[in-house]
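Note that one protein chain of the assembly has been removed; the remaining protein chains are unaltered in position.
Labels run A, B and C following the written order; every chain starts at residue 1.
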Amino acid sequence: MTEQVLEATEAMVVVMEERATESQIEQVVARLVEMGMDVHRSTGVTRTVLGAVGQGHPDKGILELLDGVHEVLRISEPYKLASRTFKPEGTVVSAGDARIGGDEVIVMAGPCSAESEPQVRAAAAAVRRAGAKILRGGAFKPRSSPYSFQGLGEEGLRLLRDAANAENLKLVTEVMDLSQIEVIDEYCDIFQVGARNMQNFTLLRELGHARKPVLVKRGISATIEEWLLSAEYVLSGGNNDVILCERGIRTFETATRNTFDISAIPVVKKLSHLPIVADPSHGAGRRDMVAPMARAAVAAGADGLIIEVHCDPDHALSDGAQSMYPAQFDRLMAELRIIAPAIGRSICLEPVTRRGWGS
Amino acid sequence: MTEQVLEATEAMVVVMEERATESQIEQVVARLVEMGMDVHRSTGVTRTVLGAVGQGHPDKGILELLDGVHEVLRISEPYKLASRTFKPEGTVVSAGDARIGGDEVIVMAGPCSAESEPQVRAAAAAVRRAGAKILRGGAFKPRSSPYSFQGLGEEGLRLLRDAANAENLKLVTEVMDLSQIEVIDEYCDIFQVGARNMQNFTLLRELGHARKPVLVKRGISATIEEWLLSAEYVLSGGNNDVILCERGIRTFETATRNTFDISAIPVVKKLSHLPIVADPSHGAGRRDMVAPMARAAVAAGADGLIIEVHCDPDHALSDGAQSMYPAQFDRLMAELRIIAPAIGRSICLEPVTRRGWGS
Amino acid sequence: MTEQVLEATEAMVVVMEERATESQIEQVVARLVEMGMDVHRSTGVTRTVLGAVGQGHPDKGILELLDGVHEVLRISEPYKLASRTFKPEGTVVSAGDARIGGDEVIVMAGPCSAESEPQVRAAAAAVRRAGAKILRGGAFKPRSSPYSFQGLGEEGLRLLRDAANAENLKLVTEVMDLSQIEVIDEYCDIFQVGARNMQNFTLLRELGHARKPVLVKRGISATIEEWLLSAEYVLSGGNNDVILCERGIRTFETATRNTFDISAIPVVKKLSHLPIVADPSHGAGRRDMVAPMARAAVAAGADGLIIEVHCDPDHALSDGAQSMYPAQFDRLMAELRIIAPAIGRSICLEPVTRRGWGS
Partner (left out) sequence: MTEQVLEATEAMVVVMEERATESQIEQVVARLVEMGMDVHRSTGVTRTVLGAVGQGHPDKGILELLDGVHEVLRISEPYKLASRTFKPEGTVVSAGDARIGGDEVIVMAGPCSAESEPQVRAAAAAVRRAGAKILRGGAFKPRSSPYSFQGLGEEGLRLLRDAANAENLKLVTEVMDLSQIEVIDEYCDIFQVGARNMQNFTLLRELGHARKPVLVKRGISATIEEWLLSAEYVLSGGNNDVILCERGIRTFETATRNTFDISAIPVVKKLSHLPIVADPSHGAGRRDMVAPMARAAVAAGADGLIIEVHCDPDHALSDGAQSMYPAQFDRLMAELRIIAPAIGRSICLEPVTRRGWGS
């Protein structure tokens, strides 16, 4: 499939300056043809505009520096497989019976890091009771400071897998480096690529060969276009099961750790066929902001949520401040069950089923 | 009341460098006392920390440049009257029977600008039918380009007032300059200060003497602290009826015109007692993004919405692309009626009442 | 002149979606013609591209929402009189014998605010001795907090004028509001529009009728395009003497108060014929950062500098932390005299002339 896509049509418009000479225009046309493009020329009263279409790979920057060129506008999106133009209907990614991108809003929840067996088990049981379908939790932790807790490694993976199995949950966990793929693959159901690794192209390329879904978090300063290009790295390797995850961008505002970009949800829905979930825990950075952001994300059309829940967040080894207490999470799930139908969605387990489950 | 506030306590912490000398410490203490502060000194093993509390106005920047100073941290919020510390219970601002900040989510809607009598009348009738309580619309328009439509002026105000009266709506409209206050005061129920004027202090100060509520939009690059300080200008003049309005901030992302800062809603609720409404039309910049942003804002806890609605947006003289059609607005209102109860709120008129009203 | 400009040609490109139907294309063509544009149609293998040129005012946002439209690109710059396309040679703005935009780098310096006669006199003498040509200083001060020093008003203007006259300097001072133009006009040589007022269109429009140069500071979140549009407001009123001033933009970085956008200098030089000066005091926010930023600005091609100098900055009533001591300013001027020739510029008075002057 990739090959077919690499031949996708590129399209560009080159706007000449008002006083561009005929020889300058001809030079630009020649360069475009050299770059493998067909050129259509429109001569207006004041300006000439050149439209270029073809299978070539024209370099926008070089064209902009040619004499007589006013502006160069790229028309085709740089991503192909991730685009809704390429695949108009929405993609549903399955992890067992959890279908992300379908009618149901899927909730993934659990601790930031695996710390101990009782901690992981308690969190898994709590989120399962409240209606989560997927357990989240980290064994390898990327930390800004070399002096912070870096995770339990494979022992953490084992704890998470056991807890997920005990509660009939699927498991999503972060992979930080090429060298971790193999071991994580033995334990997880969904690979998570963290925000700091969104442009670790070596890692993305390799995950394109994985046979499990990949959840790609948005980098804190990534444009939506760059994010979709990172998804493209995975898709172009042959792995069609990509889930996008909005988790907040960096702006001038310091009242919150990041600015949760709520509008990314409808924008991605328009540009791409891939499902998108929201991570209000990292988007908000503090526990009392998680519920409003989670409600907002579902109201805006998110296909799912990924939320940090910890039974004793005050003593968590990482991200304690943004982890919810189980009781807060229960209440949030109840609120979401009211909101989801407003946009034609359902959410997770019914309370009745839940009781049945526990008996 | 202002005088009382000016005497509010300021508090600061000055952290000395590890190798600060005794004479450097004494110099800083002397400067703090000169600035009107009481100083508490804590001598640690490695550093000395000075706490300063008082009625003075210490200059953080100057202290930072003194020899031996590592960092200066201001503790007290710079705004007083706008702070929830000052007034713990939430403020409800009334415009007639519309109570902004109470249990009901109040919707303000209408055209971007008043263009003609039929246009204003049709829009007012449409938003009234769907459940809006307040008509929005501009007569004086701030435009980035001097070559764009600048509004109808007083004639526009008259059209808006007449339409509001005909539909039993209140009216909110923008004031751009000191010189417009008097004429706008004859027509409006709520003064609106636009994002570009959020730091027009001359205007804000004068509106502190007005006897009508003032809706202060957040500037596109204003921090929440600066926004609350702008509210403080109005409050400190004696006008307690300030409504805040989030409408998107400027970030690196270009997929939307602005990034709607959804987290500002719970943050403001925590820091201030003032009501906050959301403007999803400007936050999104395009019609198909308005409904998701509006739903998200209500789900996050906004006290109200201000939305552009136009019966023929394709021919609007300004902001046509972000104005909703009446049918879209009806549908949005129906969705909001489902969402509001999730957070213990109600929204606008019941359809039955509405029919009764029209008869 | 304005009228001629209003008829300037607009140009746009409308890119249709790959699967746009013939009737969708025809509808877009019809709308463009209705908006006063001539349309050139290019039909490619996969897409149709429409070029539109004319005297009309097509609304990009509305076109984007029409069925079958993939993207709309505006080609013509929205500013006209400020563009280098309109006037290829650089503009030199004169304030007496100070020529901003010529070979000489012009330095404007002085205190943030006028506080007292001795303070203003001492600062004026100090900056004059070091080689400044223009005195800067404020009488009306915009302050984020209503509780800060707001300036001496007309008394401040008188102090500044007297000091400028005594030292044979020209005077630049800030105007915050329409109502202040008349009184400031009696004292100043150059009107300054502050960053917070960069989009106070009522003020800009009125300054278009002034007979003195206007220095327009860039708003902290203004794009270069918006800044040039603000200059356009002044130019379109008939006042050709506009000076642009870069003073830092707001970004995520908090280590400095603002991020001084050094690249704005060559970008503005390319897009516009107007002179550009730099304000390293506000760009940096602290005294020890002013000299590196000032040197960088001259090295990057700035036509001048505007710098805060105070003989006793520790006791300044505003901006003390970013005001240089006279000795620091002397040293900076010496450094700039080395740098300026690297880009073919000179800077200010020669020391010999200066001594002659004082005798």
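Basically, a residue touches a chain if its C-beta (ideal position, glycine included) is under 8 Å from a C-beta of that chain, and two chains touch if they have at least 3 such contacts.
Nothing here was measured: the structure is a model prediction, and the numbers come from that model.
Among C:Gly56, C:Gly102 or C:Pro292, only C:Pro292 touches the chain left out of the display. Across the entire complex, the residue among C:Asp67, C:Asp103 or C:Glu225 in touch with the chain not shown is C:Glu225.
Think of the hidden chain as still there; on chain A it touches residues 6, 57, 59-62, 64-65, 78-79, 142-148, 176-179, 196-197, 199-203, 205, 219-221, 226, 229, 232-233, 236, 250, 285-288, 313-314, 319-322.
Annotation for chain B: contacts to the undisplayed chain at residues 9, 11, 13, 15, 17-18, 38, 40, 42, 44-47, 49, 51, 53, 70-71, 73, 75, 85, 221, 250-252, 254.
Think of the hidden chain as still there; on chain C it touches residues 221, 223-225, 249, 251-256, 259-267, 270-271, 283-284, 288-289, 292-293, 295-301, 335-336, 338-339, 341-343.
Keep in mind that, in the parts below, only the chains that are shown with their structure count from here on.
Relative to chain A, the most remote chain by averaged C-alpha coordinates is C.
If you average the CA atoms of chain A and of chain C, the two centres end up 40 Å from each other. For this pair, chain B with chain C, the centres built from the Cα atoms lie 28 Å apart.
Residue positions of chain C touching 2 or more other chains, listed in rising order: 221, 250.
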